[in-house]
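Rest of the complex left out; these chains stay put.
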Amino acid sequence: TDERTGQVLFEALPWIKNITGKTVVVKYGGAAMVDEKLRADVMSDIVLLKILGVNVVIVHGGGKAINRAFDALNFPVEFKDGQRVTTPAAMDVVRQVLVGEVNQDLVTAINRHGNLAVGVAGSDAGTIVCSTLNPELGRVGKIEHVDTTYLETLIKSDYIPVVATVGIGEDGGYYNINADVAAGHVAAAIGAQKIVYLTDVDGVYMDFSDKNSLISNMSLREMEDMLASGTVDKGMIPKLESCCYALHAGVFRSHVINGKTPHSLLIELLTDKGIGTTMHSTEE
Amino acid sequence: TDERTGQVLFEALPWIKNITGKTVVVKYGGAAMVDEKLRADVMSDIVLLKILGVNVVIVHGGGKAINRAFDALNFPVEFKDGQRVTTPAAMDVVRQVLVGEVNQDLVTAINRHGNLAVGVAGSDAGTIVCSTLNPELGRVGKIEHVDTTYLETLIKSDYIPVVATVGIGEDGGYYNINADVAAGHVAAAIGAQKIVYLTDVDGVYMDFSDKNSLISNMSLREMEDMLASGTVDKGMIPKLESCCYALHAGVFRSHVINGKTPHSLLIELLTDKGIGTTMHSTEE
Amino acid sequence: TDERTGQVLFEALPWIKNITGKTVVVKYGGAAMVDEKLRADVMSDIVLLKILGVNVVIVHGGGKAINRAFDALNFPVEFKDGQRVTTPAAMDVVRQVLVGEVNQDLVTAINRHGNLAVGVAGSDAGTIVCSTLNPELGRVGKIEHVDTTYLETLIKSDYIPVVATVGIGEDGGYYNINADVAAGHVAAAIGAQKIVYLTDVDGVYMDFSDKNSLISNMSLREMEDMLASGTVDKGMIPKLESCCYALHAGVFRSHVINGKTPHSLLIELLTDKGIGTTMHSTEE
């Protein structure tokens, strides 16, 4: 077991070498965000990466917490063509929950390990500028521009920015943004080396119903083919689309991993074999 | 009128000279926070000060917005010896409103003039650490320590930090803090040159019922005497106590001004005569 | 009047924002140089601009003081085709007066407000290199080159350079230079944002005999048309030509103002309406 220990440490060498000083965007979501134990585990791993000199940026949404808040307020829910409408009043609840609750809970979970994390709303310093995605859906945002000045200031000062996906419009109003999409745009704008999606599944499956069909490596083309084929599991679609966007913009690798597996983030990023699905833009 | 214009600009010289490069904490509150027009006006003035090279830090609470949120939720209100109790559940509402709504609204009001403002919760990077003020009042915080590292990073990068008065406990839980008190502690910790309280009155009165008894200048001793005399208007007590705390800690001047008077901030800080009440620690 | 005061301070905002950190060349001359009270007033304004972070460079001649010195010495005056000839001996008097008297008097007037000003002769560090303008006029200089290294050192160290318009030739001899021309060349070489000519009139007039014909704004083309039309008042010609030179070289704005109006410099540079004539290179 000393042998195994030494081997693990030793194998991590080229991976650590490769990732030190680079920026990794972690799209935080799924059970790892809700379950306090899982959250604490993932946060420890993120702090470890930070300590290794990796610039981690966390991007998160918070659908479940938002639904809970709507329920508590008996908030009327409007639908348009089967999609929920975000009225300005609903948007106020969204930002209260995302910025004022979920975001701070993630910040605080990290800060148990030292005062490393700071909360960032997309409206801070005009970081995420949105327009209206579809007028019928109200304040659902389409990202027009990510201004990375503020994020870079925080990274340079060695903070871990935790970004709540609330955008700001040219009209001074707020927008709700899909967190998978936001993570891809942030990674692209900031020139991240990697983007990691924490999910509740082990990765991307060739056939989601077949647990033996987990894909270890996919190229950008393979992702695009899979998306075109229409066989992708619905929850995975925005993740894959966001991956494609980020890789086209120059992000080197993207990873889909299971946030419920202990230390999945470390194993995926710091070992030869990995544990989830790695996507790469180059054909190798 | 050219003469008057030239004179105003000219008189501002020694004041501007004195304040450039210094830090001014603005305790934001009252009508200037609620009324959109007044808020926009004050924010313009703050941006002006920033542009002149003044490092402005805004500290705010948000009592009215919190009450509104409690009402919307039909939140049960507990009282203990006549004081409202902040249960953990109430605290969740408090931080949703302060961090997720009021804070971002102030940030956005400033950012119409450029991407200068960023929201800061007291829990970000462990900035405001609290303990329990009184166990019977629940999550009402007593400030134990203000860690200025993060605020200084933001100031050095020329951002205007807008601080929501939510503190973090050693237990990882959140605390609600009186904003007047928080402003004084932040000013003291960061070594501010000045602290300004935006209120709905013209300043401190010798006798609040006599509008002719406005005090232009008070010494620290006069404030302490006034507090001891028990004649201070109730709303003014925490402001005066916080002033005393800040001046004892080395803050050079504190000011109480009326946020409803157009450009009161500029007039108080940049003219010979001022417009509200100036408090100073030295006997002059 | 509090309202008026606040308004003036507030209006100054975008102008101050625009000018901070920029370089403004002030061509000093006329009554404001001779009258001690006016000189002190203008110098206060210049110190104010410096304190606001404006890099002010002063360029001056000194015709009247030179004439006085010639008279005291009963200096023979030669004329060639109606223009005065500057013999080498006359040049020695010119530089004694400009560098040894007028320049230091301006330096000292500024330094009452702090040790901000330093005298610069065009011969210091080879700053202004001249050739002979017209052999028949003796040591009257044509500017061949402005080396801004020394001026930039002084600006970077936050000094106000006060430049006496004595140039140095490749032959090691000195040259007398027209101060309006020198100011334009210095502004162009140093990449100034603005150049301001302090004169004894309120600005440029459409018809100098009609005091109601003051021009508030002119384009570069309008200046060139006016110069071509031959209707410009004689004293204004070198100023306008120098303006054209500077604007063609990339200086953003030039201003002609009356040095006798109190704070005219502040009013012209820091208010919406201004007080003299503003020239701009772009058609707006």
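Note that the chains take the letters A, B and C in the order they are written out, and that residue 1 is the start of every chain.
The rule is simple: a residue touches a chain if its C-beta (ideal position, glycine included) is under 8 Å from a C-beta of that chain, and two chains touch if they have at least 3 such contacts.
Treat the numbers as computed from the prediction; the structure is a model and nothing was measured.
Summary of assembly composition: all chains derive from one sequence, 3 are present in place, and the complete complex in the structure file consists of 6 copies.
Rule of thumb we're sticking to: only the chains that are shown with their structure count from here on.
Comparing per-chain C-alpha centres with the mean over every protein C-alpha atom, the closest match is chain B. Rounded to a multiple of 5, the C-alpha superposition of chain B onto chain C involves a rotation of 180 degrees. Distance from the chain A centre to the chain B centre is 35 Å, each centre being the mean of its Cα atoms. If you average the CA atoms of chain B and of chain C, the two centres end up 46 Å from each other.
Centroids built from CA atoms put chain C at 59 Å from chain A. With touch defined as above, chain B holds no residue shared between interfaces to two or more other chains.
Of all the residues in chain A, the ones that touch chain B in their complex are 69, 72-73, 92, 95-101, 103-104, 107-108, 111-112, 115-121, 123-127, 147, 149-150, 153-154, 157, 159, 166, 168, 172, 174. By the touch rule above, chain B contacts chain C in their complex via residues 2-10, 12-13, 16-17, 20, 44-45, 47-48, 51-53, 261-264, 266-267, 270-271, 275.
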